[in-house]
Each structure stands twice: as C-alpha cells, then as structure tokens.
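Of the protein chains in this complex, all but one are displayed in their positions.
Letters A and B mark the chains as written, and numbering starts fresh at 1 in each.
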Amino acid sequence: MLHLVLFLVFGAICVAGAINLLVQSHPISSALSLVVVMASLAVEYLLLGAEFVAAVQVIVYAGAVMVLFVFVIMLLNAGVEERTKGSRVALILGIPGVLAGGLLVAWVLIERTGTATVGLGALPGFPKTIGNLLFHDFLLPFEVTSVLVLIAIMGAVVLASRPEPKNPEKES
Amino acid sequence: MLSLPIFLVASVVKIVLVIFILLTAVAYTVWLERKVVGHMQNRWGPSRVGPFGLLQPLADGVKFLLKEDLTPPHVYRPLFIAAPMIAVICALTSISVIPFGTAIPVAGHIIPLQITDLNIGLLVILGVTSIGVYGVALAGWSSNSKYSLLGGLRASAQMVSYEICLGLSLVGVLIVSGSFSLQQIVESQRGYFWGFIPKWNIFYGCQFVAFFIYLMAAYAETNRIPFDLPEAETELVAGYHTEYSAMKFAMFFMAEYANMITVACLATILFLGGGNGPLFGPPLLRLILPTFYFVAKVFVFLFTYIWVRGTLPRFRYDQLMAFGWKFLFPLAIANLVVTALVVAYRS
Partner (left out) sequence: MPQNYVPVFIFIAVVGTLIPITLLLTKLVRPSNPHREKLLPYECGIDPVDRARGRYTVRYYIVAILFVVFDVETIFLFPWAVKFKAFGLFGLLEMLIFLGILIVGYIWIWQKGALEWV
C-alpha cells in the first residue's frame, strides 16, 4: 500500500517536473526541471526493484547528460526565450494527436494483460542479474553499443572542433 | 534481521549520530589542516581560542552565524541560495552507506555500524557525487560575476573529467571483490596471505596503481591542492564562491571538507581493508577495534591530504586536463585489463 502511494507520489513529481520544463521560460530552469524528472524516474525504478537501473539513471542522465546541458547554457549565455502565441497547426493537429496516442497506449495496455499483471517490485534488478543479461544473453547488442558510442565520440569532436584554417598566414 | 519498527528507530538514531559526528569531524579537519600546515610553514596555526586552539572551530562557527550575508542584486536569487544547499546535502549524503566497523549488540539486537548497506552502495556514492557537480556549476552561473563563472566552469569541467578516472579506478576493486556492497567489499579483504601481509585490495588485489589513480582523482574531485585550480587565488579570487558570504560560504566550505572525509572513508574501504586489522583482547575490545582501525586509516588519509597541501604547488589548467585525460585515463584502462588477467589466472 505504502509502496503504491510512494510510486504515485513520485510519478506525480515526475509529471510536474516535465510540465514545469515546458512552462519555464529560462533555459536553466527548464534544465533543472529535467534533472527533477530524471531523479524521480530513478526513484520509480528503485520502487520497481531495479536497483542498478536506478543508479545508472542518476549517474548517466542526472549526473552526466544534464551536466552537459547546464554547461552549454553556462557557456552560451542562453537568455530568456521569447514567447509566441503558438502555431495553429499545433492546436488543430496536436491535441487530437496526443489524445489518439494516449488512447492507443491505453488500449494496448488493456488488451495485453501480460504487461499489467507484473506486481510492484516483482522483478529483481540486481546488478549481477543485469551483468548476466548484458554479457551473456545480449552479447551482440552490447558489442554493437560500443560502435554506437564510438560514433558519438567522433561526431562530438567533429562538430565541436573548428575547421582547419585554409590560409594559415591570414589567420592570426 | 531486525523488525521494521526497531529497524526504523535504529536508523534514525544512527543518522542523527552520524550527522553530528560528521559535522564535528568536518570542523576538526579544518582545525587540523590549519594547525598542521601552520607547523609545516614554521607558524603556530590557531593557538588562541582554548588549549592548542581546540575551540577555534566553535569560534569560527559563531562568526559564520553573526556575519552579514550579502545577496547582491545582480545574482539569480533562487539558484544563488539553492547552490550551496545542493553542494552540502550531496556532500553529507554519501556518508550514509559507509560501514564504520562491525555490528555491535545493543539491548539484545545486533546493530551494524553503518546507516544502511545497499546492493549498489558504491554506485549510490558515485551518483551523489555526480549530482554534487550542480552545486558548484550553479553557484558559478547564478553569481553572475566573471570570477565566479570562470571558477564554476573550471571546477565542474575538472570534476567531470576526473570522475571518469575515479570510476575506472574502482573497476579493478569490483573485479577483485565482486560486489557493489561496501560491507561485502570490506568482508572480501579479511585475512592474510603469505602469513603476515593483510589481504587488503591494495596488496592482495594488486590495486596499488588503482589506488594511485584513485588518490589523484579524489584530490581533483574535491578541488584540493595540487588540483585546486577552481579557487586559484592569484587568478580567480575565490573561484565559484567569490560572491558568497557568511553561512552560504560556510556551506561550500563544509561541503569541501565533508567530501574529503567521504573520499578518505571510501579509500579506506576499497583499498585499505576498511575496519579489518588484528583483533585481540576481551570481547568489548574486539568490538571497538574495527572502528578504531577504520578511523585511524581515515585519519592517515586526511593527514596525507594536508601534507600534500603543505608540500606541492598548483598545476596549470592545461597540465591538469592533460594529466587526467592523457595519463590517468589510459593508465586506468591498463590497470583494469591487468587486474582482470590476474584474477582470471588465480581462479
């Protein structure tokens, strides 16, 4: 019972953070709301028994990806964003689209009862279980991940480094 | 296993005790640093308030309370106030998974001397440390002053760079002990090999290179000499906390020293065998000795911190980055491969 209450409370915090992210006009406030979303998601994972995933959520998402966001905001001196009234297309297509998507997800969840019957905290997510899955059952995807990370490294460095000056004498 | 009410009561009592002891330890680490560095530089250090200046931390505390706390109009107020709180809360929280000794019997219950043991204890500390970067980064950004912003940028770039080396240096220890639980890591280092050398990870696990990497990364993580670039006085006044005064400044100060203590505790647990040591004498002494060994090892580590501060000059920023990325990083990878080979050979 307490378990369910906690789960709902942190779910509510998560949604509130996400809404705050959209409403805030200053980029740093938006970034920090995203940190709140990530952290409350980590607690949700913990409540579901996935300890390792919760820790990774905090270390990688809240502690690394969002630090990068904050860094960019600090470096670029991004100011308060301008407000527009919003486009009419978004109003006409967006709201029915979101409703339809929500209904679809709800329908799938109800239809496939298998996804609804897993109890809270029923799946143990101990680090060792994860290790077994990652390095035994899903070995190939894991190795392919390293190629993905390699591409990320190269992309980041290519994008961030300035192009070589073609005429070294003129640059000074 | 304890029943739920007793578990909760025991937890709350332990939490209050640990916070009290930790804050006292922070205050006296500051005193120790001033005293030891003073003697190294042929000065007396604090000597006026109480015998040997022992009441100096108390006087400092009162001073922090009674000083004017300026919040300049040019700062971004909510984050300016939140940043020191984030820093100090993250710094203190790490201590909650540290085991200080063996379990002791209290009123018929076996109470472990640790707030809580988690399956992912080590990861919790890493996570909390990575959140701690926000305290520094946001302090620099929200102050809206050049020195603060530069200090904040430098500090956070340095902290994230060395976080990689810190994480990689722990992988060797994880290979040897096979668990994230700090309690089990300490357990795995019990006993001796070749008759007399303790089975600490630094010896038996061949983790002396990892220990060196950890030491360097820890000094950089806590922004201490020789890596205290974020507050290089000659360039940046006081770095990210230039605009802070009174209690808010004190919080950054507390966070720095609390981080030092956590790092020392973690080094003791991961590399120096935690509370392991020769046990002898009556049962009561056997219960106290592990905690004594633990505190002694932490003290040695903290003293080394201060010693290094009294001895070494400061790096240049490009040297700092090159040292982290071009030397420690490959060294950590090599160490982890060698450790894996050694462990595979042994089993």
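Some notes on this structure:
Basically, contacts are C-beta pairs under 8 Å (C-beta built on N, C-alpha and C of every residue); 3 or more make two chains touch, one makes a residue touch a chain.
Computed from a prediction, not measured in an experiment: that's the story for all the values here.
Of the listed residues B:Leu118, B:Ile213, B:Leu289 or B:Ile306, the one in contact with the hidden chain in the full complex is B:Leu118. Touching the omitted chain from chain A are residues 3, 6, 46-47, 49, 51-52, 56, 59-60, 63-65, 67-68, 71-72, 74-77, 121, 127-128, 130-132, 134-136, 139, 142-143, 145-147, 149-150, 152-154, 156-157, 160-162.
The chain not shown here touches chain B at positions 4, 7-8, 11-12, 14-16, 19, 64-70, 72-74, 81, 85, 88-89, 92-93, 96-97, 115-119, 123-124, 143-150, 153, 157, 160-161, 163-164, 167-168, 171-172, 174-175, 178-180, 237, 242-243, 246-248, 251, 317-318, 321-322, 325-326, 329-330, 333, 336-337, 340-341, 343-344, 347.
As a convention for this text, only the chains that are shown with their structure count from here on.
The centroid of the Cα atoms in chain A and the matching centroid in chain B are 29 Å apart. Of all residues in chain A, those touching chain B in their complex are 28, 32, 35, 51-52, 54-56, 58-59, 62-64, 67, 70-71, 73-75, 126-127. Considering their complex, residues 76, 79, 118-120, 123-124, 126-127, 129-131, 133-134, 137-138, 140-141, 149, 152-153, 156-157, 160, 180 of chain B touch chain A.
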